[in-house]
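One protein chain omitted, others in place.
For reference, chains read A, B and C in written order, and residue numbers begin at 1 within each chain.
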Amino acid sequence: MLSVAGLHLWRGERHVLRGVSFSAVPGECVLLTGKNGAGKTTLLRAIAGLLDPEEGQVQWRGASARSTRDEFHSELAYLGHEPPLKGDLTGRENLRFSIGIRRAVSAADIDAALTRTGAREFADRAVRTLSAGQRRRVALAGVLLSGALLWLLDEPTTNLDADGQQLVATLIEEQLGRAGIVVAAVHHPLTLAGGKLTQLELGAR
Amino acid sequence: MSEFFSMSGYGIYLWPAFALGIGVVVLNLVMALSSLSTARKDARRRLEINP
Amino acid sequence: MKAPALEVARLVAARDLRLAFRKPSQLLQPLMFFMIVATLFPLTLTPEMSRLRDAAPGVLWVGALLSSLLALEFLFRDDAQDGTLEQFALSGQSLTWMLFAKTCVHWLLTGLPLALSAPIAAVGLGVPAGAMWSVVASLALGGFALSLIGAISAGLTLGARRGGVLLSLLTLPLAVPILIYGADATHRAIVGMEIAPPMYLLGAITVLGVTLAPLAAAAAVRIGLE
Partner (left out) sequence: MATWTWFHRLASPPHVYGFARRWTPWIGGAAAVCMVVALYGGLVLAPEDYQQKDAFRMVYVHAPAAWLSLMIYTTMAVAAAVGLIWRMKVAHAAAAACAPVGAWFTVAALGTGMLWGKPMWGAYWVWDPRLTAELVLLFLYLGYMGLRAGIEDPNKADKASAMLAVVGVINVPIIKYSVEWWNSLHQTPTVMKMGKPSMDTAMLWPLLLMFVAFALYFAAVLLIRLRAELLRRERNASWVREVVT
């Protein structure tokens, strides 16, 4: 379903991705590990199509992700370092917009997702008044709502308390249960109950 | 000969114009060659750092 | 399953309008800047109305251009910084279409109010009352073309550290035709001549802008987001 072949990428002078290759099938979670600067974020952004690799290719459903970009993106949810939310809007307004441009979504769906990620009680406050952990929970609700097959998560557990991290683990398990694919960059390996788990070490010289 | 240089009185405009034109020609040649030599130097330095 | 294009445009517009009205000060600043610039000329050039009237097209148009450049810098920069612009690019919808909607809303919030408030400054520059509507029309149309071209440079300068001055340096040469036709339309309005010829040409540029600029702006934003 998702295959990455021989990805080379430079960031300025540094040869960050040196021929990265892996593939993932539905129901599989790929954990990207490696120290800071090893290229975890760069790899995620390259898979998502935000970065053009100088060599190598990302394939989705057998076709090059670049040539079928819009279809690929409609099946993709990317959550970077910063939760993509507008500070002056409330959590609910943010989701109504960010999911609304992808597909029709009802207020009830939004409410359910916010409840699922424990963000419901602060969903109607302006996002800039929320803590980083609370913002992360609103963003996770967005990932849930997107209904995307492929999740690309960049250190999803940052700023989250203990049960927040457990929440991320269960959400990933549920996504794998739905025959989804998750590629997540993590600092400390995540323990998952079900689903196929593979690990990809980056930056090893 | 001086008649040639006077250029029927327009010499004071004509020669600076040609000087400017040829000056830009020479200047760009020099700048191109120096940019090439710095690029070669940097490439050599980069090769030493990570062969 | 995918949201239809009109719905996407409506959502983008609703979002930007709501964001703008949550922080109205940002809307007023370009207008205030325009008013101040317009009042500088009588102070520096001459209080004498007839000479001011000759300078009026230039003052109004250069003032309008500079204040719209001020507003343009934040067209994409805020969204790029908080990661929402990335989600635009990853939404599976046409980025060109969404940025076009965003640019139109930007014009509604900056270009149009500027054109509508221009008569206040124009009175101070000796512009006859009869010419006011033509002045507003020329500034409104020209403002739209400016926003379209400015969107490209706003996208291009996303990757640069300090976008502000660079944005103006990129946009001004491209805005020369708009300034020429716009200022001439305003001049003709002031002297009571027919404003159609320059307005048609300005309209032609705007149509060219509507068709090509959003494509270039989308490509520029994708490059800027790398």
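The definition used in the following text is that a residue touches a chain if its C-beta (ideal position, glycine included) is under 8 Å from a C-beta of that chain, and two chains touch if they have at least 3 such contacts.
Being a predicted model, the structure only gives us computed values, none of them experimental.
Undergrad: Which of the chains on display does the removed chain touch in the whole complex?
TA: Checking the complete complex, the chain left out touches A, B, C.
Undergrad: With the missing chain put back, one of C:Met49, C:Leu116, C:Leu169 or C:Val207 would touch it. Which one?
TA: The single option touching the absent chain is C:Leu169.
Undergrad: Quickly run down the residues of chain C that touch the omitted chain.
TA: Chain C touches the chain not shown through residues 152-153, 156-157, 159-162, 166, 169-170, 172-174, 176-177, 180-181, 184, 201, 205, 208, 212, 216, 219-220, 223-224, 226.
Undergrad: At which residues does chain B meet the chain that is not included here?
TA: 4, 7-11, 13-14, 16-18, 20-25, 27-29, 31-33, 35-36, 38-40, 42-44, 46-47, 50-51
Undergrad: Could you list which residues of chain A touch the chain missing from the display?
TA: 10-12, 15, 52, 54
One rule holds in what follows: only the chains that are shown with their structure count from here on.
Undergrad: If you connect every pair of chains that touch, what shape comes out? Choose line, ring, star, complete or other.
TA: Other.
Undergrad: Taking each chain's centre as the mean of its CA atoms, which one is farthest from the centre of chain C?
TA: Looking at centroid distances, B is the chain farthest away.
Undergrad: Please compute the C-alpha centroid of chain A, do the same for chain C, then give the distance between them in whole Å.
TA: It comes to 36 Å between the two C-alpha centres.
Undergrad: Please compute the C-alpha centroid of chain B, do the same for chain C, then give the distance between them in whole Å.
TA: The separation of the two C-alpha centroids amounts to 41 Å.
Undergrad: Would you mind listing the residues of chain A that make contact with two or more other chains?
TA: none
Undergrad: Which bits of chain A are touching chain C when the two form their complex?
TA: Answer in residue numbers: 48-52, 70-76, 78, 80, 82-89, 93, 96-98, 100-104.
Undergrad: Show me the residue ranges of chain C that touch chain A in the complex, using the header's touch definition.
TA: Listed in rising order, the residues are 1-3, 7-8, 11-12, 14-15, 18-19, 22-23, 79, 82-84, 86-94, 98, 225-226.
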